[in-house]
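Missing here is one protein chain; the remaining ones are kept as they sit in the complex.
Letters A and B mark the chains in the order given here, with residues in each chain numbered from 1 onward.
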Amino acid sequence: VPNRLTARRLLAIVDLAATAVFALEGALAGIIAQLDVFGVRGVGVVTATGGGIMRDALIGDTPPAAFRQQRYFATAITAAVLAILLQHVADAIPAWLLTGLDAAGLGLFAVAGAEKAMEFGLLPLMATLMGGLTAVGGGTLRDLLLGEVPAVLRVDVYAVAALAGAATLVVARDRARLWVAMSTGAGITFVLRVAAAAGDWNLPVPGR
Amino acid sequence: VPNRLTARRLLAIVDLAATAVFALEGALAGIIAQLDVFGVRGVGVVTATGGGIMRDALIGDTPPAAFRQQRYFATAITAAVLAILLQHVADAIPAWLLTGLDAAGLGLFAVAGAEKAMEFGLLPLMATLMGGLTAVGGGTLRDLLLGEVPAVLRVDVYAVAALAGAATLVVARDRARLWVAMSTGAGITFVLRVAAAAGDWNLPVPGR
Partner (left out) sequence: VPNRLTARRLLAIVDLAATAVFALEGALAGIIAQLDVFGVRGVGVVTATGGGIMRDALIGDTPPAAFRQQRYFATAITAAVLAILLQHVADAIPAWLLTGLDAAGLGLFAVAGAEKAMEFGLLPLMATLMGGLTAVGGGTLRDLLLGEVPAVLRVDVYAVAALAGAATLVVARDRARLWVAMSTGAGITFVLRVAAAAGDWNLPVPGR
């Protein structure tokens, strides 16, 4: 079954890429919050693995992949240490770079989460929601730990972008090659999120 | 086994009723917190499904019912959208209505959670606790996301009311028809909670 194997490998690669991106981004947030080196690594690891662990616990794939395979934590810790080693540039990190990294991680986790949920037999709509949860879960844990209102509630077009990418993957996966479906979905999330941040898009607020 | 089927259907109905009530109440809280339309729906959905998802993840019924059956999210989103459409009345929502909706959801989830835990073979005391967790879980997530100290710690006679209803269900389910046991349990939670809010009942504070 070479096609399934390829799909599994592709899923693993996307999962790891999202892990690295979110760890880097979470560690940079920890540096800005002036945590100590261990706290910075901790926040990086939680940001990077939190969404996937939630997804795996909920779809019943326990222990979660992050606890079965050393590469998730190894990737997350390496990325966080990289952020620490680059600490002297932390003050100079432009906001758009953090936004871009976050958008990339969001897109990759959205399609990885939705694809894994589909493979575990969830209905398409549910798999889309699970993709969204995978994408926003790690960042939400990070914000709760740092005492901030989670980005998913604070930032317009955040969860919406993740759900759009996950929905794209769910619709496209039977109609195109998996890598096409996954990169299209992740790309849609990325573009939506970055465009919303750049253009300061706002969703309507009820009652205003 | 028509009796089991009826029990299952009754459980599903109570679960859905609680989902709708909590989604409405969570969405109203989101409107008051001036979130955008997506945030309002998100808070409504988390309030409505959070407790049941925690329960199912813990008793090992994965993926949780909310991720297997579309009706949970469909109900929650419909109720949240209803709250948004009624946004012009949001400013005029009296506190007692929010309290009443919350008390109703609390009671319904307490008995639904305890009943499902009993069906999964938990001991009576544990099933009571699981009923309490199901009832307060969604609201606790909502409050954490909105940056508030959870109602379960802030408000007197909140978890107590949920546990009383769950305990009633656990004791009564073998001694009466299930719908009698469930409505009695939910009613006890509702009455206790509303009476405590109306009468401003306070539990003793150690050290005062």
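By our rule, a residue touches a chain if its C-beta (ideal position, glycine included) is under 8 Å from a C-beta of that chain, and two chains touch if they have at least 3 such contacts.
Since this is a predicted model, take the numbers as computed values, not measurements.
Listed residues A:Gly26, A:Gly51, A:Pro64 or A:Pro150: the one in touch with the omitted chain is A:Pro64. Among B:Ala74, B:Leu97, B:Leu123 or B:Val180, the one in contact with the hidden chain is B:Leu123.
Although one chain is not drawn, the whole complex shows that of B:Ala33, B:Leu98, B:Leu144 or B:Val171 it is B:Leu144 that touches it.
Residues 57-60, 62, 117, 120, 122-123, 125-126, 129-130, 140, 144, 149-150, 152-153, 156, 159-160, 202-208 are the ones on subunit B that touch the missing chain.
Against the chain not displayed here, subunit A makes contact via residues 31, 34-40, 42-43, 53, 57, 62-64, 67-68, 70, 73, 84, 87-88, 90-91, 144-147.
We take it that only the chains that are shown with their structure count from here on.
We define each chain's centre as the mean of its Cα atoms; on that basis subunit A and subunit B are separated by 30 Å.
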